[in-house]
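I'd like to ask some things about the structure below.
Left out: one protein chain. Kept in place: all the others.
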Amino acid sequence: MARNTFGKNWAVTTFGESHGAAVGCVIDGCPAGLPLNTAEINAELARRRPGRDGGAAAVSTPRAETDECEVLSGVYEGHTLGTPIAIIIRNMNTRSSDYDELKDIYRPGHADSTWDAKYGFRDYRGGGRSSGRETAARVAAGAVAKKFLIENGITILGWTESIGEITAPDFGAPDFCEAEIERNPFRLPSKDVEKAAALIKALRTEGDSIGGVVRCRVTGLPAALGEPVFGKLDAALAEAMLSIGAVKGFEIGAGFAASRLKGSQNNDINANHSGGVLGGISTGAPLEFRAAFKPVPSIAMEQQALSKDGAVRLISIKGRHDVCIAPRALPVVEAMAALILADFVLEQRLARVNLPPYADGHA
Amino acid sequence: MARNTFGKNWAVTTFGESHGAAVGCVIDGCPAGLPLNTAEINAELARRRPGRDGGAAAVSTPRAETDECEVLSGVYEGHTLGTPIAIIIRNMNTRSSDYDELKDIYRPGHADSTWDAKYGFRDYRGGGRSSGRETAARVAAGAVAKKFLIENGITILGWTESIGEITAPDFGAPDFCEAEIERNPFRLPSKDVEKAAALIKALRTEGDSIGGVVRCRVTGLPAALGEPVFGKLDAALAEAMLSIGAVKGFEIGAGFAASRLKGSQNNDINANHSGGVLGGISTGAPLEFRAAFKPVPSIAMEQQALSKDGAVRLISIKGRHDVCIAPRALPVVEAMAALILADFVLEQRLARVNLPPYADGHA
Amino acid sequence: MARNTFGKNWAVTTFGESHGAAVGCVIDGCPAGLPLNTAEINAELARRRPGRDGGAAAVSTPRAETDECEVLSGVYEGHTLGTPIAIIIRNMNTRSSDYDELKDIYRPGHADSTWDAKYGFRDYRGGGRSSGRETAARVAAGAVAKKFLIENGITILGWTESIGEITAPDFGAPDFCEAEIERNPFRLPSKDVEKAAALIKALRTEGDSIGGVVRCRVTGLPAALGEPVFGKLDAALAEAMLSIGAVKGFEIGAGFAASRLKGSQNNDINANHSGGVLGGISTGAPLEFRAAFKPVPSIAMEQQALSKDGAVRLISIKGRHDVCIAPRALPVVEAMAALILADFVLEQRLARVNLPPYADGHA
Partner (left out) sequence: MARNTFGKNWAVTTFGESHGAAVGCVIDGCPAGLPLNTAEINAELARRRPGRDGGAAAVSTPRAETDECEVLSGVYEGHTLGTPIAIIIRNMNTRSSDYDELKDIYRPGHADSTWDAKYGFRDYRGGGRSSGRETAARVAAGAVAKKFLIENGITILGWTESIGEITAPDFGAPDFCEAEIERNPFRLPSKDVEKAAALIKALRTEGDSIGGVVRCRVTGLPAALGEPVFGKLDAALAEAMLSIGAVKGFEIGAGFAASRLKGSQNNDINANHSGGVLGGISTGAPLEFRAAFKPVPSIAMEQQALSKDGAVRLISIKGRHDVCIAPRALPVVEAMAALILADFVLEQRLARVNLPPYADGHA
């Protein structure tokens, strides 16, 4: 079974290796008549790119990815045709030689050894298909899904909730500041990012990295999205989040904290402990979820690694890698959420013999 | 898109409402030649059933589920045929009248309101399709998958890691006792379950409930299972776990704790912070994951609820419901893990032009 | 990849072997709110059953199939819930001993040898899963789909177009008589079925069988059903028809005759050479297609067969088998067409950003 397609009604197939000719996606299932232009996709791609300012330099990667996409199909006269939308993003400035000495070494925390075990053959340059580079294709696909969601009144907002032990103000707290998210390189919803900046700087000097948590909140969802058993909205989101390379945990609503609550506490109809999903179906309250990112495994600090022949070697990963991937992965989190939601908005059209009326008057 | 099927190569479709004639499953993709008998499936169903002992009474439900399944197809002379295996479990002792007065009330924490929003029509008796009853079908399907995994040398072990704030000994700790798991009603890996028993008893008296965490460990996996991008093994497990009614969080390996670690700590090649998965593919180390369960929302204690007409009402849920669902859901966790793993064991047969040799000599 | 599910939005999984406990289906994707009762399904099952009259005796099989189904799930208070509808039909009067002497012989024209080659293990009793018995499950599923189509104004009419060289009046000809179809055992649309009766009788005496053609005409379809490339309506119908055991050919509209026409003839906008499909999408004209059935391979006449050890043996198939399967397969043809059409009616709800208005005022 082929496994590079994500989604059912709104299905996205991605392709491409880090150091191949291009990465890209095919969006199959976007309905006809959606206004769409390439600039909208490029704008989302730009959000994924490192290098916006001095701070951002601290979260950059070895490659200047000036990602401009090309839309090959599915759009005509500024509107979607209902046919597959193919989008490619060329890989530029790929310095394959950076990876020559890692050819026979399995970098710790990477898919190097598992890939060899699986396929027996590997493009070792920059992680090949397992590279974060692949997520550019998802962000492009997500940009189209976001456009569709906006037409349906649905908005996605993500931010960095924590970097290591540093935690951002909670949503709704007085110092939570949405406008700041895209203004600082850490995507923290706060005017005070000094501590985060100091931590990142220190780790960079040490050649180390750190984990973080991304939080996401979706508003404007109708009650009804998601399927009762295997197509639960939160299960789909969990899969979507864990499909992002460095994600190790997922929570919907209260998440693990709910395991420590009593029923009388958790049931509170005025709280949103459920995170906007009950029985796998959206309640109409804001959807709230979190994804935990592990520290970037590519560190400059010397570390032990296994080589192909089984020996333990000391290595140091070259190049300028992200110290904390969470802020830069945030557009990927949003994109994956958008893909799920677009899929389920379409799905809900199939739920009843007679279509239910929607807010805008069309059924 | 129909959404009651789980898995691709090893695909399971479940059906059935809590108070309908039966719940059941169709397993499509189980290879021909697997030894299988009904008793093996019933044994797993018995693990899901409440009422094993005095302690278990504390985690029981209103229904005596003496679940014996009937295998309708796919098995001949004690072996699977390669055709779909249909299994049904009749619903007995369904006291629908228990639910009459809840017909127009949306129980907090349940799928009642969302179901109405979605379909406009609902079988309100015991949650209908959203009932935990549906998981009996998954356990039956999981029993067959486990049989297949055992043939492949793969073993799944689950236990209750925590009930509320009470935490079991960690795996590998001196007081971690695997043999105790199935001996106490809480499925704690410990000889000392006094505190848990006291907590459950107190909550029962109060008419309240509590959350918990289930942990699962899989051994015997070859390195190679899982697909690099959208079919990541951990993403599939996350979806599988969140597809269980009360689950609100998922962690693979270090999980959320990884978000607080440095790269130099997390990369340690002697630890298993990855939980046995790198880049979505199994490493050959034990697979380790957790699922967080919210407290059972059906509580005897009086609580606020919304009625169909929008009014706030005070209700008290009748019947004997579980105080903590985690122990009883454990076989469901294992079953869902087994379905994923059986799917991926088959998937790996498709990865190479020439099939790789396996440990037992067959390719 | 599991292959016992048919359809995407309206997905039907069938299960069951000829001489196992039951055959059945799970319908996943039927929208909520469709009026449905068991009698409607049994009525379609009765159409598939042999033995209606003296003539029908000529088209009977060794088993008296008094097929009454049981609906296990998905229906509540006379309406569909939107959840999977599981239906089972018990296998009665299965005389397995009839097949004992065929255990090691591959009946010509049957799946016996191919099944052994594929799975290495086989339920040889009555063809097992490859038996026509499996189509009872399809007819049950088709009955539900037909109900949905009727709600959408769509009607399916099938008839026997030919038995061997005997051809029925063409649709629209003066002697074409729709009312006769269900009145004669051959389902010929004609008051004059003497020749057919004589042919069947003669072949029965000889212990031989004969092929036939079923034709199907669907009216009330909106223009728009079907997808432009891989989901073409006619391609889906072709697959559906060839999925019926004895079908060897399929034609949409003019079919093979179109290969002998000129463009200037075939393009005629007043004819319906296209059969109601252009570019894979319904035109709004009646959908017209044909399925060719081979002669029933189970014949009483002595014939050569290969045995498991490779030797050629002379065999004579016992029991009362159909002489021409086409008339009795007609409800299966209609059922498969209904499944496709229900799938595509739902699919069309996904085609546009804003849903198009339909004739009945709902979008």
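Labels for the chains are A, B and C, by order of writing; each one numbers its residues from 1.
In the analysis below, a contact is a pair of C-beta atoms (placed from the backbone, for glycine too) under 8 Å apart; a residue touches a chain by one contact, two chains touch by 3 or more.
These numbers come from a predicted model, not from an experiment.
Considering the full assembly, C:S113 is the residue among C:N42, C:S113 or C:N152 that touches the omitted chain. Of the options C:I89, C:C177 or C:A254, the residue whose C-beta touches the omitted chain is C:A254.
Of the residues in chain C, those that touch the hidden partner chain are 1, 3-6, 8-9, 14, 108-115, 117-120, 127, 129-130, 134, 162, 164-165, 203, 208-213, 222-224, 226-232, 234-243, 245, 248-256, 258-269, 273-275, 277-284, 292-299, 301, 303-306, 312, 326, 347-348, 350-352, 356. Across the interface with the omitted chain, chain A contributes residues 1-5, 7-11, 13-17, 20-24, 26, 28-29, 32-33, 70-74, 76, 79, 81-86, 88, 118-123, 128-129. Residues of chain B that touch the chain left out of view are 1, 9, 29, 31-34, 80, 82-83, 148, 151, 228, 346, 349-355, 362-363.
By our rule, only the chains that are shown with their structure count from here on.
Centre to centre, using the average C-alpha position, chain A and chain B are separated by 27 Å. Chain centres here are Cα means. That of chain B falls 39 Å from that of chain C. Multi-chain contact residues, meaning those touching two or more other chains, occur in chain B at positions 1, 3-5, 8-9, 14, 118-120, 129.
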